[in-house]
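For this depiction, one protein chain was excluded, whereas all remaining protein chains were kept in their positions.
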Amino acid sequence: MIRDITIGQYYKAKSVIHRLDPRVKLVCTLLFLISLFLTRSVMTYLLATLWLFVVIKTSKVPFRFVMRGLKAIVILLVVTAMLNLFMLKGGDVLVKIGRFTITEAGLSATVYLAVRLIYLIIGSSLMTLTTTPTQLTDGLESLLGPLKKIHVPVHEIAMMMSIALRFIPILLEETDKIMKAQLARGADFENGNIFHRVKGMIPILVPLFVSAFRRANDLALAMEARCYHGGEGRTRMKPLHYQKRDYIAYAVMIVYMVLSFCGGKWLPLHFWVF
Amino acid sequence: MIHAKSLTYDYETFDSEGNADGVVRALDDISVDIEHGKFVAILGRNGSGKSTLAKQMNALLLPTSGTVWVDGKDTKNQDDLWDIRQSAGMVFQNPDNQIVGTVVEEDVGFGPENMGVPTEEIWVRVNKCLKRMGMEPFRYESPNALSGGQKQRLSIAGILAMEPKCVIMDEPTAMLDPGGRREVMKAIKDLLAEHLSVVLITHYMEEAVEADYIYVMDSGHVVMTGTPVEIFSDTETIKKYGLQPPQVVQVVDELIKKGVPLNRNILTTEELVQALCHQ
Partner (left out) sequence: MSSIELKNVSYSYDPDHPEDTTIEDISFKVEQGEIVGLIGQTGSGKSTLIQHLNGLLKATKGDILYGGKSIYTQGYKLQTLRFEVGLVFQYPEYQLFETTVLADVCYGPKNQGLSEEDARARAREALGLVGVGEKLYEKSPFDLSGGQKRRVAIAGVLAMHPQVLILDEPAAGLDPEGREEFLEQIRQIHDRTGMTVILVSHSMEDVARFVDRLLVMNKGKLIMDGTPKEIFSRTEQMNEIGLFVPQVTFLMQELKKNGLPVGDETVITVKEAVEKISEALQ
């Protein structure tokens, strides 16, 4: 059922990774992604592989769940890999088929690119798999806290994110219902040219917007009735507190970053932009 | 607990360009008195002003003229706003549109968080209220996975966590099936057992029968007040205001018309069985 779709696809399990403070996970994921793009050497990637392997094992998330995220980017991956493989020229020519040539530089760039993209997806899905959406928004709100000083409405942004997370499944279901209601009145969403199809969306979009506004209105009223008045003077049911394990995680991350960076230094440093 | 005197409320209507083109009187010179610990039902057809009145009871709307006091505090006094909303909690019709949290227990904590209750105290309240509404088994679930009746119980738990003195319910059963309606009615009885006041707006007369006192509204006026017996025994008048007596009362009414000597104060099946079989 459409309501079962969980945004961010949290995987329920009891592991140290699950228990870590969301801020730790956000920061470490960001650092890990940076480490992937900072250096390009066999050493760095071996280290990253080891890192991911250890994290997956400790998180108790089944391997196939981690791999699920990759499905979404298969096409992107293949297309960019192809472009790199055939377009980049440099070094010895390895294969020549008619007008297309594959060079050494092209091949190595392709492999690195593919590995980077795959690790990037795995790294970030590990975060969303082990952190509930609420924890994520709480973590973001806390990390972005300093921006309040320059009048960025951090609390409001986090509240909006969390409400969006709650209402996305409801609105998806609503879209399905409205679509069916218009189909029952003989609507045809599949045939006709682009212009017809776009026009055909109006009977879905108008009711959907009207409904979203009505819900927003109701919710605003309900929140007011429950004394909501912004972030000021608000306490937390689940405040974020760093534990010993969180400091250990940060320490491990620093060691990883240093190793990753030094590993890159041993071989010539390259910055690739694609 | 809640006291309204000569309450009048007007709202402006707008034309398609957004200019005010008229004023509608939604509430006209209304006086109500809701005593502490009582169960009060408000009935009337759609558009009679019931919901508008409910919103006046916790300062979501303010009177155009007249006064509403909640627990002795004038709703027009801005300084008391949060106290008023805390002591008169409100449950709405659509169960989906009043749940804020993405996890059941977090939604119950939302009110206390807004009130600035310390963390440990929030947990005490959340645990207690989940248990009171029988929602403990669902505490880690997503609200989207609950049935309609469970969602309304969650909403009530969320209000209870603010430790109100009165719960105002605006058609909480309108979107539920018979099973869900029974769940909500049971929850209301639990609240009354704990000496809270309950104001219930409903279209279901079987629910109103259980109230201590009933207000009937029609086009912005309170047109009838009294105990369920007083209200429902006057079948002709309540039909005029778009209400329909419960089937048992209809049967009693018809039997009396046929000359059966029955008392008009019969409202429930048990009472009618008692009157016909055991006297």
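Chains here go by letter, A and B, matching the order in which they are written, and residues are numbered from 1 within each.
Everything below uses one rule, namely that a contact is a pair of C-beta atoms (placed from the backbone, for glycine too) under 8 Å apart; a residue touches a chain by one contact, two chains touch by 3 or more.
This one's a predicted model, so the numbers in the text were calculated from it and none came from an experiment.
**Student:** Considering the complete complex, which visible chains touch the unshown chain?
**Tutor:** Looking at the complete complex, the unshown chain comes into contact with A, B.
**Student:** Among A:Val206, A:Ala220 or A:Ile254, single out the residue that touches the unshown chain.
**Tutor:** A:Val206
**Student:** I'm checking contacts with the chain that's been left out. Which of B:Leu62, B:Val223 or B:Leu255 qualifies?
**Tutor:** Selected residue, touching the omitted chain: B:Leu255.
**Student:** Pick out which of A:Ile17, A:Ala109 or A:Ile178 touches the chain that's been left out of the picture.
**Tutor:** Residue touching the chain left out of view: A:Ile178.
**Student:** Which chain B residues touch the hidden chain?
**Tutor:** The missing chain touches chain B at positions 44-47, 147-148, 171, 174-180, 203, 205-206, 242-244, 246-248, 250-251, 254-255, 258, 260, 269-270, 272-273, 276-278.
**Student:** Could you please point out the chain A residues that touch the chain left off the display?
**Tutor:** 1, 177-178, 180-188, 202-203, 206-207, 210-211
Please note the rule applied: only the chains that are shown with their structure count from here on.
**Student:** Can you list the residues on chain B that touch chain A in the complex?
**Tutor:** Touching chain A from chain B are residues 55, 58, 60, 82, 85-86, 89-90, 92, 94, 96-103, 105-106, 109-119, 122-123, 126, 142-145, 158-159, 162.
**Student:** Enumerate the contact residues on chain A facing chain B in the complex.
**Tutor:** 3, 6, 132-134, 162-163, 165-166, 169-170, 214-215, 218-219, 221-229, 233-239
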